[in-house]
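Just one protein chain is left out here, and the rest sit where they should.
Going in written order, the chains are labelled A and B, and every chain counts its residues from 1.
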Amino acid sequence: MRGFVAHRLGLAAVTLAGMSIVIFVLLRIAPGSIVDLLFSSAGYVDPAEKQQITHELLLDRPIPVQYAQWAGALLHGDLGKSYRYGLPAARLIGPRVPITVELAVMGMAVALLVGLPTGIVSATRQNTAADYGLRIFSLAGLSMPAFWLGMLIILMLVRVFGWIPPMLYVPVRENPGLHLMQFLFPALAVGYRSAALINRMTRSSMLEVLREDYVRTGRAKGLAGRVVVYRHALRNALLPVVTVVGTEFAFLIGGLVVTETVFNLPGVARFLVEAILWRDYPVVQNLVMLIAIVVVLSNLAVDLLYARLDPRVRYT
Amino acid sequence: MMTQHASLRWIVSAALAGILAASSAWAAAPVPKSGGVLNAMHREDPPSLSIIEEATVSVNWGVMPCYNNLVMFDPAKSQETPQAIIGDLAEKWEWRDAGKTLAFTLHRGVRWHDGRPFSSADVKYTFDLIREAPGMSVKLRLNPRKLWYSQIQAIDTPDPATVIFRLKRPQPALLMMMASGYSPVYPAHIPPTELRTRCVGTGPYKLREYRPGELIEYVRNPDYFVKGRPYLDGIRFIIIKERGTRIAALQAGRLDIMMPQEGSKNAGEQLKKAVPSMIITLASHDINTNLLMNFKRAPFTDARVRRALSLAIDRRGFIQAVRQGAALMGASLMPRPWGAWGLGPSALAALPGNGDGAAQKTEARRLLAEAGFGPAKPLRVTLSTRGIALYVDMATYVIDQFKQVGVAATLDQVESAVWFAKLARGDYELGANQTGMGADDPDVTFYENYACGSQRNYSQYCNPEVDRMFDAQSQEPDQTKRQAMVAEIQKRLELDAARPIFAWDLDYFAMWPYVHGFVPHNNVYNNGRLQDVWMSK
Partner (left out) sequence: MSRADAVAAPAPVAVPRYRRPGVAGAFTRRSPLGAIGAVIMLVVVVAGLAAPLVATHDPTRTDATQTFVPPGPRHWLGTDHLGRDIYSRLVHGARVSLAVGVACALLGGLGGGAVGLLSGLTGRRVDGIIQPVLDIMQGFPLLVLALVMTAALGPSIGTVVVAISVPFIPRVARVVRAVALGVRETTYVEAARALGAGGLRVALRHVFPNTVAPLVVMTTAQLGSAILVEASLSFLGLGIPEPYPSWGRMLAVSATEFAQRAPWLVIFPGLAISLVVFASNLFGDGLRDYLDPRLRI
């Protein structure tokens, strides 16, 4: 097992390096740079000044040189300065990460709390009214663009209650009530889609397992239905679900981006998108690396969990 | 959908109602109450906190509370004319030497937010910095309005409370430009690069905190040189990037006041319907939408082609389709009664695009045929624009209008990062564009956008004869004569299709009834000081 983990960690390092190169190059292929944007907001371009700022930001060096400079600084823990704000990237990214993490975790919690039980119910009561109803509900969640759901929620709140969640971020320590109010609706919006996915995966997985021979055997042996479901079927049914949850986390970021935008949460997902649009290379590169680390580690965790849960799979 | 006539009536009555409300609010207002924090709408991070270096309302609205100008437009008057200019840091001023010298007497006892005393040296420093005076060791990183002060020969400071501008030639417009929100006075003791990330001014509010992407927060300046001001304890500019959410936040009361330029007709009507007591005031942005033609590329070098393209675009239809009726026809200066220099209706009707749509399209086809284009050899053009909804709508409408005269136009949608670079390089054929004016004065409009070689003259239109006309009107002290000259120039520019103007935008500015002391101006850039605002809740 230890050899396996070491092997995977080595792979992870290679993966991260690969990702850093890909994002670095892609960004620089994209037409337009921060210098263009700086002048764009001023409404004119002065070629001499443009050249000077480009030089200051080291953007006129060859790409491998820029990469080496960035990678070197990163390994020393220096995240560089945001081109757009002139402030240290760490100072901009730092406070935003917990917000996105919190939203993601709350969203996942909603998803699991809603998705798992409904999936089990749907599977055990297949083709009944409850099953159909739940399936339609979950499909609706998968069929709506994330921003539409968010806008609908806000529209409904404003029209019916004349109220929307707070627009200024309040840390939980300052005012837990307000904080919760701010995160509740975005978490629901984010969680609905993931709940739908988990629901469907659970249902489909449970259905397959419930038909397995060993389940039939259990039933034939006279074991109570619930024992069969929970002891035997559920554990095996959860395996693909674990995979989905693991991959879903990265998938989640798309939903997080638009939800943060619509509900005005100053999270890191939205910040990343803005940084891309502003060609703020240091912020984008470092953020993507951060996300990459999270994703690679979570993939590793999922694989390990899978290996634990499924006795058939062995990596040694 | 209202007819043109009915919506014009709507506009006029709303404007009158607005003026009435504003003046009655002003006259019969209860005594201003001190206290409270104003939650103001903001739509995005300012590109930097340095007003002088930027050219977007996102900086002015958000940073003006921190600074003072030499002079400013009276906050209580919606119309920005020379008569509406009052002193800010300047107590009084006078023109001398037949308009070639402008002398200011400054207030005494004014301090910067960091405690250092303000003096005439700061004024000299600021304007020398902007005009890049010889001998200035300090330089601005971005300097979009350098040519505003190109007529200044020298600035003298005989004593700490007097500053004298000596001009190369008379320029009555100088005072208008100094009154613009774009002309704050900077501290001489702070390097300009620092002012991009923090704010040290003399203004009614001190910057408390700027959280990028979230909020710009101010607290009142207790040592402000205007006694009794400001009324508010503080201002919070809450940044909400998503448009629908911003309006919803105002509707739900999380925001007290809108941001200038955010008042689309839809938003205004929706807010009024949801909150009948909401105060909606009609104001003009002093921003127009226009068509850029690359004068350095064939076939736009042919005046007939240019005129034809301008004729093809029905301005009335444009206003209805792209602006839902909330815009005005006009030439290169803001139309009356919102601006002081606009052409009259009969003169306007004679200009391309403003007359009868069908007749003008026929004329356009004729001109194109003369220039050698027709069904056998259609004119193919590319229309570039930014990927923002408004610009895309503009381009979509224009392309369809072109189709109706046989011009095949393709839309080239580019990201903002790419847009300006393309324009500056001249790497485009046609562009759908928006141009804002820092002040309603012909000097601002003409020199920035139409003068030969000007940085913001993206079409690269260059006509030395018209340049001479610019200089002539700029020096003319007689208002009536100047009006006539400016009218001639506007007609000329439209007929030349230098930069065909589509429309001048209107704002349905909204604020909750408990907000007082704010009168929306007919210009979004100049009324952000907020020193007279107070709340009655």
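Methods note: contacts are C-beta pairs under 8 Å (C-beta built on N, C-alpha and C of every residue); 3 or more make two chains touch, one makes a residue touch a chain.
Because the structure is a prediction, the values reported are computed rather than measured.
Novice: Specify the residue from the set B:Q83, B:Q153 or B:N266 that touches the hidden chain.
Specialist: Looking across B:Q83, B:Q153 or B:N266, the contact with the absent chain belongs to B:N266.
Novice: Which of these, B:Q320, B:N354 or B:S474, touches the one chain of the complex that we don't see?
Specialist: Checking each option in B:Q320, B:N354 or B:S474, the one touching the absent chain turns out to be B:Q320.
Novice: Of the listed residues A:G18, A:G72 or A:P117, which contacts the missing chain in the full complex?
Specialist: If we include the chain that is not displayed, A:G18 is the one touching it.
Novice: For review purposes, identify every residue of chain A that touches the missing chain, sorted by number.
Specialist: Interface residues of chain A facing the absent chain: 11-12, 14-16, 18-19, 22-23, 26-27, 29-31, 132, 135, 139-140, 142-148, 151, 155, 159, 200, 204, 208, 211, 240, 243, 247, 250-254, 257-258, 261, 269, 272-273, 276-277, 284, 288, 291-292, 295-296, 299, 306, 310, 312-313.
Novice: Tell me where the left-out chain touches chain B, residue by residue.
Specialist: Looking at chain B, the ones touching the missing chain are residues 1, 242-244, 264, 266, 269-270, 314, 316-318, 320-322, 324, 387-389, 392-393, 395-397, 399-401, 411, 413-415, 417.
Here, only the chains that are shown with their structure count from here on.
Novice: Taking each chain's centre as the mean of its CA atoms, how far is chain A from chain B in angstrom?
Specialist: So the centroids are 41 Å from each other.
Novice: Within the complex, which stretch of chain B touches chain A?
Specialist: 45, 47-48, 53-56, 141-144, 196-197, 211-215, 236, 238, 240-242, 244-245, 248-249, 251-255, 274, 415-421, 424, 455-456
Novice: Which part of chain A faces chain B closely enough to touch in the complex?
Specialist: Interface residues on chain A, with respect to chain B: 30-33, 36-46, 49, 53, 84-87, 92, 151, 154-155, 157-159, 162-164, 166-169, 261-264, 266, 270-271, 274, 277-279.
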